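The complex appears here minus one protein chain, its other protein chains still in place.
And then chain A:
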């Protein structure tokens, strides 16, 4: 067809035109490389998704057991004599434990369970019942002498056995659990005396001693993280936004501002543990602020978050078209009016997104907290009062997870995974808020 049209044009020695119906070698090569690139891209995304799914599945499957625990239902009628007797002894909690075992034995007999149950076995199956009972009766002395039904946590090994983490054949006879105990556990489970329940202690409770994984909760460290984030939000947002507005809109362009700019970018890349040691040296050793306090944690995390907020705020200020500034100045607005009335509202979605991402980053930060003592077993529970929340020793969520993961008792391992789920729930919530805010502000043209 090409030849025919060329002949018709009467130009026999013109260069031969190629047909569009045939792909030439060069185009084929280009198409091939594009196909390859697309394949690489898909492979990269698939790999990422695969790891994400593996991560999500392993977190959920490992973490969910932390949210349930095995409990024992028992009705106890503590008499005044028993109470006085227990309180007069040297080992008070073990006296309470005996009360529990007696009540439990009575309940089993009344339920018609003809079991030859050794007291030792019951003691091993039940968790830290003694201290819970003692705490209850100390706080509610009026309940002495009336029957109270308790739901007490079972021992953490029983817990593991019932949720499948611990196999019967792996049980080594020890003072914690013997293999023969498991038969009784099975029977009690069938009878509904031992059952699985949602573990509110894990959500609300405080950290517990190394020998009591069942009583450990993340609640107190959620509060610690909350107070820390309050400090970070109320310091880093105003300071960061003010600094970026000044640098972006008002500061002259010279070597000094260039230097500041470079240093802000450098600060964003400084490892967080460096901020931790800075916080230790400045806030605790020099300024004598209380150790392990969310206030200090918040200050350190503020230092860490500021560069992130400044960089993202400046980027969103830069993205506002200069024509808007011209328009405002053109009708006689002052520099500040043009920034606050026109530029800032348009940059708001970006600023908020940057801030929340910075906060989320700070929420998950562990390393600086190691250095200012917000890690390890913080014996204190909930702070009493709002102001005290800032200055009383506390832990934070990631630090609490770290502490649990580092403990010898494997039961704490579940708690660490459960803590990660809670932390991720908070992070996802914050990111969702960021997205919602961005949508909302963007809609206002």
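Just so it is clear, a residue touches a chain if its C-beta (ideal position, glycine included) is under 8 Å from a C-beta of that chain, and two chains touch if they have at least 3 such contacts; residues count from 1.
In this section, contacts and distances are computed from a predicted model.
Missing chain, UniProt protein name, picked from "Formate dehydrogenase", "histidine kinase", "Phosphate ABC transporter ATP-binding protein" or "DNA double-strand break repair Rad50 ATPase": "Phosphate ABC transporter ATP-binding protein". In the complete complex, the hidden chain is touched by one of A:165, A:329 or A:424, namely A:329.
The chain not displayed touches chain A at residues 252-253, 321, 323-334, 337, 341-342, 346, 444-445.
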